[in-house]
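For this depiction, one protein chain was excluded, whereas all remaining protein chains were kept in their positions.
Chains here go by letter, A, B and C, matching the order in which they are written, and residues are numbered from 1 within each.
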Amino acid sequence: MNKLSKILSSSILAVALSGVGIGAAQADSVKIGFVTTLTTPAAVIGEDMKDAVNLAIEHIGGKMGNLDVDLIMEDDGFKPDIGKQKTDKLVKQDDVDFVAGYIWSHVLLASMKSVLDSGKFLVSANAGPSKIAGKLCHQNFFSTSWQNDQTPMAMGEHLSKQGVKSLYVMAPNYAAGKDMVAGVEKTFTGEIVGKDFTKWGADAQLDFSAELAKAKSSGAEGIFVFYPGKAGGAFIKQYQQSGLQDVLPLYTVFTVDAIALPKLQGGNLAGVMGSKNTQFWSPDLDVAANKKFVGDFLAKHDRYPSFYAAQAYDSIMLINSAVEATGGNLEDKDAVRAAMKAANYDSIRGKYTYGNNHMPIQNFYLREVVEDDAGRWTTKIVDTVYTNHQDPYAADCAL
Amino acid sequence: MLPASNSGRVYAVLLILLGMAPFITSWIDQPFYLDLLSRALILAIAASSLNLILGYGGMVSLGHAAYLGIGAYCVGIPAYYDIYNGWIHLGLTIVVSASFAFLTGLIILRTKAVYFIMITLAFSQMVYFTFVSLEEYGGDDGLVIYLRSEFPSWLSMEGATALYYWIFGALVLTLLVIYRLVYSRFGRVIVGSKFNEERMQSLGFNTYRYRLTCYVISGVLCGIAGMLLGNFTSFISPEMMGWTRSGELIFMVVMGGASSFFGPLIGTSAFVFLEQYLPEIMKTINPSWHEYWHLPFGVLLVCLVLFGKGGIHGWLSRFDKDGDVK
Amino acid sequence: MQGAFFNFSRKTIPVDWNLLITQLMNGLQLGLLLFLLASGLTLIFGIMDFINLSHGSFYMIGAYFCGTVVSVTGSLIAGIVVALICTFAIGAIVELVIARRLYRSDHLDHVLVTFGLILIFDTLVHMIWGAAGMAIPLPEILNGQLHIGTLVLPTYRLVIICSGLLVAAILFVLVTRTRLGMLIRAGASNRTMVEALGVNINKLFLIVFAIGATMSGFAGMLIAPITEASIGMGNEIIIIAFVVVIVGGIGSVKGAFFAALIIGLMDTIGRSYLDDLLKLSLSAEVAETAAPALSAMLVYILMAAVLAFRPQGLFPPAGSK
Partner (left out) sequence: MTDSILKVTALNKSFGGIHATRDLHLEVTRGDIHAIIGPNGAGKTTLISQLSGQLKPSSGSIEFERKDITRLTTAKRARSGLARSFQITSVVMPLTLLENVMLAVQGTSGHSFRFWKPVKQDQQMVSAAMNSLTEVGLQDRADKIAAEVSHGEQRQLEVAMALAMKPRLLLLDEPMAGMGVEESQHMVDILKKLKEKCTILLIEHDMDAVFKLADQLSVLVDGHIIASNTVENIRANQEVQRAYLGEQHA
């Protein structure tokens, strides 16, 4: 073997061996992998979640029971196959005990098999596609969020109660967008006079001029939209610039959140004030754990946490409750599972239970956009639409 | 030709090491490395197929990821209807990618240079949006593939090691095919047309037909890589065939060294390695830099073109006395 | 004002003229934004034969600079002026440090380097401004609507249209009436000729590149008050801008103008009417799903058709082969 090949093969070996060092497990710690999006524009969500996870770990003093918390953050880059690769790394190389996170349905769908096949626990801190709530449900999968349909169903319910007769509907053209529209259609008793699915993905459509013009001419009594992330801010702006707030009241889900509101306030887009949306949670929800979470988050980052952050915070707390309940014996999977299923911890949404499919059975509230005492725009609960609501797919789950 | 030079010997050693990879990774108890390698080798097949038209044929395609997607959907869609027969998957992959390459190639091969780049982009975007609009097959969210393609037991894909050897075998075959192809009569026409198409025509070659055939072969090879990718990730979504993915494939080819047999393999390995470990490296420098790994990546890309002619293969070859790159 | 009817296979669609006019204005606005991006791109492409994927980064940088200055000074005008100067400077730096070395290498190198530049610019913006994106507040007067008869149009959209037309006019004068413009035109159709004229080619390239960057940045500033400035905002539109360049004919400012308008209108009209059209022959559900994807595909279909039947583009620069 000549010199060059020696150099090359020894460097390959060196790389391989260095990996052994990274992968060596520490016996007295609980390892948690957290997969979220830290690059691309969606990083704004990922960073909110990261801040909440760090706050949660701070709140529990860096320990779960008597075990140290070893947190490994991974960036899925908004791509399903990268998400899967990072998940594989967490499962196989880092040998984590829990994998949590996942903003996007497609990343979760791509990654879930890796986690569940290895017998580890998967906690979704956001994505809740109907497949996982139904046919694909798994005993080791838990959600600290909601199933996609529930929130818009609550909105549809509210609108019907209010006597709104016609609605224009807009959402991005991907699975969650369609779930949201399907959800509102399930419970809204009036007529849906128009529907637009706009282009989504890496080059999502952000200029809604054509759709807003259609909505306006449709003569609907209200407009229902679902635009997560940066598209939400863009939508609200154009909604106001087209002067629709006077003729077409705005009803949203997952659009007007703590990520969009500061920017809307920065742009002085008062058209959003007073608009209604539904959610399982709100920063002002009167629950002790929530007060602590929101208060400390505000103090630390000078902004309200978003619902993504709240769910991420809860995912850590749920894991914490299971580790404590089992006395740190993570080998006893059945005990861990039972402890998680009990959801016996102080959730930021208050006490909730798990259905057979391990999706939360929880309340849904109607919220209004208001200004808080410090002059910050936020949301306030004005009504409870559903109490202990279970998602419609639970029946499809064989568990 | 292969082991005749120092770099050739390095590659021979590399191939042997790759062949033993499952044993090595299980010996050092790092099964994740096998996953990483599997992904790298699948992408290496795709990049090698791109290299056939780009490196040897001078056809810069910014739409090659479409074939990765087509191959993967040829596993995903039958699986959706509970058809898991591997031969059907493979047959469908070959037929669909060949037909797509042929039909689009009829138009694509009439264009040159930057127009070629743009028209390949156009067709791949059409495929991308087609799959986005196919609600039945998951649309944007994609399809989960519950079971791998089923082959007779001696050819089974079940288990990480078996799948790895499938991929490894496919890669070796692909490299062999390309190697033989490039030096065959057919390959000479392709190489000649890259540098001087007019002259090739005046020598009596209907270059359009030969280039079209080459484009179809490349599409089929990449389709097979896609079929393996579908089996490996157990998941397929349109995102995997966006134009940035095609850009990444070009990057892998060039990083490794275009128009060298092992360039794409080296390039993809380096790419997958960087993608996995650059964030970790950034994190060790400063914990909050985790998300900034695109920065050194971009700088590397710029430097590679400005200063690193011939890619990694190029600089390995500089150790050779005569240098076999061409 | 629901008057006329179009006949489509025995079914009829009522035409809402207010809606149609609004949509045409929307298409015009999108087209003009595309033109601001594509005109620089087509000149850089035509004269330097340089494929600049990172042209969209200037779009993003322009928006961020403008947003920053506006948030400090509160003045949109100040923001635009400062941001124009900054994007011009950054464009010049990129030309001097990187692009200049690559004019003689092949297109593959251009694609790779500028892809790398996109990653660098995106990450730098992420490091400096964070991932959250940036809103640019508009003065109250621009946030309102304009009423023309029964027609109601957002004021700011009209501002975009007017600024776009103004820049197009300035560029037109620059290209057709000045010495610089003469050199640019000559360069786009015959590069060697300009070199033979003994013009300081380096300086010409530098100016064209920087002006292109500035126009791209200006487009970013115009759109940001609507969509916000965000990381990667330029990458979304740059591919469409490339389509405009190809469809219009590489190196042709006039081609870029008409192609941008065609594509802007096509996209907007596709988004507004395609689902209704498809519903005539398909079920409502299928139509709703297929329409957005199909309207997104339309521009690529147009480009493929142009490349197949008229590869030099619809309006190639005069005198070029």
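Heads up, the rule we're going with is that a residue touches a chain if its C-beta (ideal position, glycine included) is under 8 Å from a C-beta of that chain, and two chains touch if they have at least 3 such contacts.
Because the structure is a prediction, the values reported are computed rather than measured.
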Note: the excluded chain touches shown chains B
In the whole complex, of B:S97, B:S133 or B:T207, the residue touching the missing chain would be B:T207
Option from B:Y81, B:W154, B:F195 or B:F307 whose C-beta touches the chain left out: B:F195
Please give every residue of subunit B in contact with the chain that is not shown. 180-181, 183-189, 191-192, 195-196, 198-207, 210, 213, 326
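One rule holds for everything that comes next: only the chains that are shown with their structure count from here on.
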Draw the chains as dots and join the ones that touch; what shape do you get: line, ring, star, complete or other? complete
Subunit A-subunit B separation of Cα centroids, rounded to whole Å: 34
Whole-Å separation of chain centres (CA-atom averages), subunit B against subunit C: 32
Which positions in subunit A touch two or more other chains at once? 39, 43, 46-47, 173, 202
Hey, what residues on subunit C touch two or more of the other chains? 123, 126, 131, 239, 289, 292-293, 296
What part of subunit C is in contact with subunit B in the complex they form? 45, 51, 98, 101-102, 105, 107-109, 111-113, 115-120, 122-124, 126-127, 131, 239, 242-243, 246, 250, 285-286, 289-290, 292-294, 296-297, 300-301, 303-304, 307-308, 311
Can you check the complex and tell me which residues of subunit B touch subunit A? 6-7, 9-10, 13-14, 17, 24, 28-33, 35-36, 39, 132, 135, 138-142, 144, 229, 233-235, 237-240, 242, 244, 275-276, 279-280, 290-291, 293-294, 316, 319
Subunit A contacts subunit C in the complex at 39-41, 43-44, 46-47, 173, 195-199, 202-207, 209-211, 213-214, 216-217, 230, 233-234, 237-238, 240-243, 259, 263-264, 266-269
